[in-house]
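Here's a slice of the assembly, chains where they normally sit.
A and B label the chains in the order they appear, each numbered from 1.
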Amino acid sequence: MSNTILKNIPSLPNIPWEDRPAGKQNSPLWRYSGNPIIPRDLTRDSNSIFNSAVVPFEEGFAGVFRCDDTSRRMNIHAGKSTDGINWIIDDDPIDFIKTAPELPDSEYKYDPRVVFIEDRYYIIWCNGYFGPCIGLGYTFDFKKFYQMENALMPYNRNGVLFPRKIHGNYALLSRPSDSGHTPFGDIVYSESPDMIYWGKHRHVMQPAGTESAWQSKKIGAGPAPIETTEGWLLFYHGVLNSCNGFVYSFGAALLDLDKPWQVIARSRPYLISPQEIYECAGDVPNVTFPCAVLTDGDTGRLAVYYGCADTVTGLALGKVDEVVDFIRKNSL
Amino acid sequence: MSNTILKNIPSLPNIPWEDRPAGKQNSPLWRYSGNPIIPRDLTRDSNSIFNSAVVPFEEGFAGVFRCDDTSRRMNIHAGKSTDGINWIIDDDPIDFIKTAPELPDSEYKYDPRVVFIEDRYYIIWCNGYFGPCIGLGYTFDFKKFYQMENALMPYNRNGVLFPRKIHGNYALLSRPSDSGHTPFGDIVYSESPDMIYWGKHRHVMQPAGTESAWQSKKIGAGPAPIETTEGWLLFYHGVLNSCNGFVYSFGAALLDLDKPWQVIARSRPYLISPQEIYECAGDVPNVTFPCAVLTDGDTGRLAVYYGCADTVTGLALGKVDEVVDFIRKNSL
């Protein structure tokens, strides 16, 4: 067993936790027994609450949640929790304050990620502007939210910021897309001195072949990368195109700390794939889609929040050294 | 609350009924607790019984039911019930008597609707004649059934008659289609002086955009429109094209009494979407598809029969004034 240690990550003693259940263990992650932790109809108008971005905040936790309403409009809502399991989510979507009057409007918002950098919580989401692109905003308090320039052009999805600057720049992963449901998908790295202008794009990973078919159709970054002594730990989803529909699983990769577009290791097996009924049946069958991970700097515990069947939210647990070991031993 | 009143609709004290359950209420419809009320294998050869057209008849109820047999042949069968919940459905399909010898044969029949107009029960269905088109017939007694000329050309589906003449003509809604599974779908209004020749086609509604995505791919009329003091109340299905398959939900619209191609209000949220396991899993995952509604002229009670996963039949209940209010308050 390696001795992978989380870097620059504070202790989080109240991280949601449950020990690994007994039995067959071919993944370093296991499901929380109370899954799904967030039901589809928690808010006033929600049809589904699934891709959920959660961070430690004050004494407990805060988050930004994709809530599709019963008109199947996609939007993101703020929420709070004392234990990371039981959530109170605002009935109304976040009402962003534009940081500049000429900022373009947002036709819809979905799949948020939240990352704390320096002094504030950045929110990144898929933003509707003549197609999907990378929306960007921030909050200090999960009460007032500010919207910035879109990070990149349409068509793009699955944008996630790194939790600190690299080479003096903000750093971003994204998944260039098309205007529809996108039958392809690679992960690309970009930098920005100011979160307005982005460049120095570098290709990171593309889908795998039959040797890792769960990620053979398209891939996309999940939660913000986690800094470890071994590299950036990135959970990411992958899609298999079966003879009767898609399957969304997720795995993890280690990226070089200084050149994050260089892949050190990448899990050939998935970590979680749709197997429980709440993952297999719902608005979008066969989806497990991670958008956030809590980490405890002391123990290396990880709590991964993932969308289930695009309907409800599940929680998976694990430890950073076991995950890193697993990736290294089972690397593509 | 408005005071919407049903027009020209007799009392139906034995309408299937169950009061709204306690709890979150963001739709004016709720599911019957005994769903699904018709199992897939009720008749001798049935693989599935789902899109079901039910009317009051004599002391109880009669209906015409889509029964796919275990050869997956699509046909329509007559059935009876004393309570609208427990049904006896004929093992054999309806054997229509042609009203004229030169009437073309039917390659298959599915998705029936039944409407009483003046002196008889008209049956409308999707009729196979070099592709799907609108079949038309009638019965007086649910014993003998007569087949008429097809109402429109191929390719068409989801035909429903209005329960009375408009401008002295029979009036029909339909959904022009293609020869396959049809990736588009609008609702169109037509008139006929004699149920043989049809014309004066007027466009009624097309799919919505992201502001009501459950109906963004295609839409189609459900049960026969219900006359109310506020307009024609039309339940209709809508389809969302998710990243992994279709979802069939249903909502409702109010159409102008005199010019039914003019839409007064149209529900932005769905009323029912696939959420129960018998709606999410089955021969066609994620389908809730209404084909009939019983109405009680006295109380305004509504009982909507809808196909579940193209496998079994479910029942949803509500009140006309609450439905109309909901549409008006949540209109596209």
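What we mean here is this: a contact is a pair of C-beta atoms (placed from the backbone, for glycine too) under 8 Å apart; a residue touches a chain by one contact, two chains touch by 3 or more.
Since the model is a prediction, treat every value here as computed from it, not as a measurement.
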item	value
Complete complex - number of sequence copies, 2 represented	6
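Convention: only the chains that are shown with their structure count from here on.
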item	value
Copies chain A and chain B - rotation angle from C-alpha fit, nearest 5 degrees	120
Approximate Å spacing (C-alpha centroids) for the pair chain A, chain B	41
Chain B contact footprint on chain A (complex, rising order)	40-41, 44-45, 47, 69-74, 107-108, 128, 181, 245-246, 248, 277, 281-287, 310
Contact footprint of chain A on chain B as seen in their complex	24, 26-27, 210-214, 216, 240-245, 247, 249, 268-270, 273-275, 277, 280-281, 285-286, 330
